[in-house]
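One protein chain is absent from this view; the other protein chains keep their places.
Let's turn to chain A:
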Amino acid sequence: MEPLLELRGVNKSFGVVHVLHDVDFAVYPGQVTALVGDNGAGKSTLVKIIAGIYGRDSGEYRFDGKQVEVHGPRDVAALGVEVVYQDLALCDNLDIVQNMFLGREETSTFGLDEVAMETRARETLSSLSVRTVKSVRQSVASLSGGQRQTVAIAKAVLWNSKVVLLDEPTAALGVAQTRQVLDLVRRLADRGLGVVLISHNMTDVFEVADRITALYLGRVAADVPVKDVNHSQVVELITAGRSGDLGISENPATATV
């Protein structure tokens, strides 16, 4: 299967710190790819490069099989790649509809077209079977963590995105809310989207992911289907960079970092 989004040989340094080493990363349509790694492994940097917030020092950014130039979040959004951040990036003082359309408001001759925006927001929420928000005109400040996560994901879906990246979507959630969000993640993939799930929680990963890409100190330690690995192997990949014949052969800690 052809990957929807692919990074090849990406390097990134901040000053003298070399954060990403020749990273290859692929996202396939209809699949949930889990991006795992310890703190400081480079997950967030990789996500920000995909999101267009950081530039690359070297490496290719490919979308739909073609190399593309991305220079900022707008270019990435135009490709159909949406990122849902850990800290959610919602404006508390705006309501759900306003947040979902932020930066891409629809207008008519008389200014903002609230009717069209509210209608589309409703359609999107219903299509995702979101039944937890009371009103689409509720301010985001009044929502629970799970509801905020839902809105952030729905915002990504609203734009007919092809790839959605979710940065620790369940980190701050309770059991029931985690359940809702994971269901939603699965539904996104079932709709044919390429979903990237960044998570520390192995239970979540094994529950919804189809592939696992493990980062270790800025390198890809493994990129494998979930069914080929077990829980403890992934933990070894995260903490040591290798597990049996999987993983990085040399010890990168002494190599270049």
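As a convention for this text, a contact is a pair of C-beta atoms (placed from the backbone, for glycine too) under 8 Å apart; a residue touches a chain by one contact, two chains touch by 3 or more; residues count from 1.
Simple rule for what comes next: contacts and distances are computed from a predicted model.
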Matching the hidden chain's UniProt record against "Hydrogenase expression/formation protein HypD", "Sarcosine oxidase subunit gamma", "Xylose transport system permease protein XylH" or "Chemotaxis protein" returns "Xylose transport system permease protein XylH"
Among A:S13, A:S126, A:T203 or A:N230, contact with the omitted chain is made only by A:S126
Answer key for A:Y28, A:F63 or A:Y85 versus the chain not shown reads A:Y85
In the whole complex, of A:N11, A:S139 or A:N201, the residue touching the missing chain would be A:S139
Those residues of chain A that touch the unshown chain are 51, 53, 72-74, 77, 83, 85, 87-95, 98, 102-105, 107, 110-112, 114-115, 118-119, 122, 125-126, 130-139, 141-144
